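Below is one structure, written out as structure tokens; comments come after it.
Note that this complex is displayed minus one protein chain, with the remaining chains in position.
All chains are identified by letter, namely A and B, in their written order; residue positions are counted from 1 within each chain.
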Amino acid sequence: MVMMMLKGNEATAYAAKVAKVQVIPAYPITPSTLFPEKVSELISNGEMKAEFIPVESEHSALSAAIGAAATGARTMTATASQGLALMHEVLFIASGMRLPIVMAIGNRALSAPVNIWAEQQDTIAQRDSGWLQFYAENNQEALDLSLIAFRVAEDKRVLLPAMMGMDAFVLTHTMEPVDVPDESLVEKYLGPPEQKYPTLNPSQPSTFGAFVFPEHYMEFRYSQFVAMEHSKKVIDEAFEEFKNIFGREYRKVSGFMNEDADILLISMGSMTGTAREAIRKLREKGEKVGLIKLSVFRPFPKEELVEITKNARIVAVVDRNISIGFAGAIFTELVASYNNIEKKPKILNFILGLGGRDIRVEDYIEIYNRAKEAENRGVKEIQWINVDEDAVYEVEGPL
Amino acid sequence: MNYENQEFFAPGHRACAGCAAPIIVKWVLKIAGPNTIIVNATGCLEVFSTPYPHSSWRLPWIHVAFENASAVASGIDAALKAQGKREGTNIIIFGGDGGTSDIGLQSLSGMAERGHDILYVMYDNEAYMNTGIQRSSSTPFGAWTTTSQVGPYNIIGKNEFKKPIAEIMAAHKIPYVATVNPAFLPDMKMKIEKALKIKGPKFIHAISSCTTGWRHDPSKTVEIMRLATETGIFPLWEIENGDFLKMKLTYVPKQRKPVEEYFKPQGRFRHLFQNPEKIKEIQKMVDEWWAKFENKN
Partner (left out) sequence: MKITRGVVITEPGSTALEETGSWRTFKPVIKYEKCIRCMICWNYCPEPAIEKQPGENYPVANPKLVKMEIPVINYRYCKGCGICVNECPTKAIDFVREEK
């Protein structure tokens, strides 16, 4: 174990190193460029043994990752925003081929307008691609969750790829002390990097990526669905084992000052720290408010979320993403999670922090105040926080 | 070892009767032998050879998507290196003209530039045949396709020239680029064998008749491909290390046949015979190409 001052991207590069990742195809994109840079540096220094492929696009990065993983190598890459969007087609192929690739994402807004700052729209837009999705609150989590992602992805009950999101700049470019675990302990946790599923091997020729007719296609999609369901248990086991070996504890859903809370805020990613600060302040004033943090978005931990929110009067879901035409993604899925459950809290959605707009303690206090209003009267279900609505109405007409 | 008598590509596949692609594939595999991994871009070949749960491939084979076969192969190359298993294994890509000259050009260029030890074989049937005969950048001037249709406002069909993909690859200064024609089998075999012995990226451009899209009798597949070279339209050559000045013509017809002979049996060129000046134009282009090289060789 070594304590190092690392940026989020570097923490994930060190995750690749200690996980003995064998192949790393990557293409630079803000804010994840530091990942291939660090990997290149570690390999050139002789600190890390891996094949780095400086590909000519993100599409090729994930395609090369598929080739490598199908050959049985532990494989990792990193990207963000437009890069992830360019991979869209290949994401589905990686999961359909059941290849346990891990990808670190610097969560960044999508164009247009072009913007390089934090937002979770890029990964949220890929939620249907059959990848597991983890989200880090800080750089230690970015490293740890990358290792956990490998453990779950490579589990033979799962065999699905996994992405690990960390917010642009707030994490990717911010130095924090990170405990980098020993390779031997990581090997104990993950096993050796050589994969055991059928691979491209001349002594045992197999065909990968065949053409499938309607008589079989649905079974393959159902098998992905089943594997993702199985991953819920596997993730819990992976968290438990991680705690036993490395001493740090993770949960898909964790609460903060939530036990007796009337109003619960839900948060995911780096903004959770700010939310926690706001909760502390509100608690000091005697407000019965708590916070729920989401570390896993796929599989969506609906059982845990319902269990932890069911006694609240109001749940305020904070989304750093927006599905234009409906609402934020966590909101949508939480509401759906309560389907067929009679007793449910009032659920509200707050959209904030898009395109790197600052998320301040005051914003959470504002969210809390608006949520509290809903106890007595009807309020808008979906509200945008810290946005100049008038500026928009002048152009688009009033809503 | 010689694997000529071994079939690494099994029958029972669903290629149209008379398709040239399996002829190219079976010979590449016979020369490469069992220690080979195949990557296939999306296209007819991929579809007709892997109707799940069956596969024609007796070698490890992977298809991922249309535009990324070269990237997938790059990943395989890296993985084998990382595992210490790289020595002695061939990595061969098959891509059609769409998957190579059009949508796959970027990843192919990237693979070539990075210097991966991979043989790329393009089977060029000169249109998007898998989706039903749409023009590609590799469709020749004057050919009818379903997206270069002939009518009173377009008497030529495809108005643009064929993208010179093999020359583009040679310009990458990769160690070996060649054009091949299954109708000239010894030449094709020699070039595949030579390519596989060279380390680094290699590119082979194979003409591959499509009876459905070229609109000819299936039995004429090899005959028509032979005419492509005998008329000088599809010359056979090789370029090493991007040295265009040392380009080697590996077959020089004693007397080039008129281009009409190649066009006549193919329905896709039928309309040209109503505009003989267009045929003359094409003949002139072919003659000019040969004039450049005949002086030197």
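In the analysis below, a residue touches a chain if its C-beta (ideal position, glycine included) is under 8 Å from a C-beta of that chain, and two chains touch if they have at least 3 such contacts.
Since we're looking at a predicted model, the values are computed, not measured.
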{"item": "Of B:19, B:65, B:93 or B:108, the residue in touch with the unshown chain", "value": "B:19"}
{"item": "Given B:28, B:41 or B:59, the one touching the chain that is not displayed", "value": "B:59"}
{"item": "Contact footprint on subunit A, counting only the chain that is left out", "value": "96-99, 159, 197-198, 204-210, 212, 216, 219-220, 223"}
{"item": "Interface residues of subunit B (partner: the chain not displayed)", "value": "5, 7-15, 17-23, 26, 49-59, 182, 185, 211, 217-223"}
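In the analysis below, only the chains that are shown with their structure count from here on.
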{"item": "Whole-Å gap separating subunit A and subunit B, where each centre is the average of the chain's CA atoms", "value": "43"}
{"item": "Residue ranges of subunit B touching subunit A (in the complex, touch as defined)", "value": "34-37, 39-40, 46-47, 50-53, 55, 57-65, 67-68, 70-83, 89, 106-107, 109-110, 113-114"}
{"item": "Subunit B contact footprint on subunit A (complex, rising order)", "value": "22-23, 25, 49-51, 53-57, 59-61, 63-73, 75, 89-90, 93, 97, 194, 200-202, 204-213, 216"}
